[in-house]
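With one protein chain held back, the other chains of the complex are shown just where they sit.
Take a look at subunit A:
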Amino acid sequence: MRTPPCGHTRPPNRFDLADPDLYGAGGPHELWRTLRRRDPVRWQPVEGRSGFWAVTRYPDARTVLNDHARFTSTGGVMLNMLGRPEPAQNQQFAASDPPRHSLIRGPLHHQMTTRAVARHAPAIRSFVREMLRPADGVLDFAELTATLPLAFLGPLMGIPATDWPDLARWVSMSVAEHDPDVMLADGPSATLDRGHRQLFAYLLNLVLDHRRRPRGDLVDVLGSMPLRPGAVVANCYSLLLGGSAAIPHVPRAALAELIRVGRYEHWARQPERIDRAVEEALRFTSPAGHFMRLATRDTTVGDVPIAAGDAVVVWLGSANRDEAVFADADTLTLGRHPNRHLAFGDGRHYCLGAAVARLTLRIFFEELFATFVSFEPVGDVEHVRSNWLGGIKRMPVEGRRR
């Protein structure tokens, strides 16, 4: 007699990887695991729009991200752009392919290498110390970490701290438009447009301000390139969104897991392994959940035929838990080495901010471990409702200072 396949390994018939509800309780790790095993390049229909191919295995993810000739960024790189025209195509380097991509990215990259960003370390450290100084006892760790991007956005873009509450809301509207904390009554699409326009308006004023008073930062570098004003602003938009959306979620989700498995003290006792801690926290949390490409020709991914024009979505959160690459992939462990995760993507679009993000996370964890002996949970963690941003928006804990 044939045994039917075990129920939990069969992909549920009706689910939609674009559905933000799948992400309201953390990443859909069970589902991703099943897809990696059973259906690693899966066609996902989307109601009322054309669908997309969902790529969930690590090697396939790397193939797509590295082959910009077969998989273009010019049609937009996030699912919320699916089926919409991308106005920033070939204007914004994130929505361009080489060689155009490199013309804009190159000059910015000079200021974003590990060596170049090292000069910001003292400013970042004093910012982080100031952030943690008043924290004691019962607190919301999400609130505590909300301003982390300002540690480098000040020096890199000239963004003043007083603008942060507005900016943080507009960034959330632009990347997590389904989250009830920011969604407008008119729905997710109107929320996205509104957040986006608010940020564009803000950044245009910022560009004008830099023309009057140059600071030698990234905004000035963009302003001095042969780009139309709209393109300068669109690239500032990439920097701001890239710089602010994901980073606070790394310490939040990592600390939540350390508390859950009782490993905070173990990690805090080993500051000499901080670099490994940062890489493992990035892999485990993968706050930038997916990136999208469009196929430029009829092709295949892992033997599955893909037609020219099809959208291909790489699920970084899944690739980083691929058991064929990472032993005990669902365990957050300091012992992991090597750890070639894809939290910052791969290929030519590899995160421009990776060095400053690593530096900032390293400093943050060093200061956190040096300041707090222990954390206890004092309430339920609340996750962001978004198919792109994987993370936590409320996290009541009790911290005990050393």
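Assume contacts are C-beta pairs under 8 Å (C-beta built on N, C-alpha and C of every residue); 3 or more make two chains touch, one makes a residue touch a chain; residues count from 1.
Keep this in mind: contacts and distances are computed from a predicted model.
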{"item": "UniProt protein name of the chain not shown, from \"Ferrous iron transport protein B\", \"ABC transporter permease\", \"GMC family oxidoreductase\" or \"Carrier domain-containing protein\"", "value": "\"Carrier domain-containing protein\""}
{"item": "Of A:A94, A:V233 or A:L389, the one touching the omitted chain in the full complex", "value": "A:V233"}
{"item": "Full-complex contact with the absent chain, from A:A201, A:V261 or A:A307", "value": "A:A201"}
{"item": "Sites on subunit A contacted by the missing partner chain, in the whole complex", "value": "87-88, 91, 193-194, 196-198, 200-202, 204-205, 208, 228-234"}
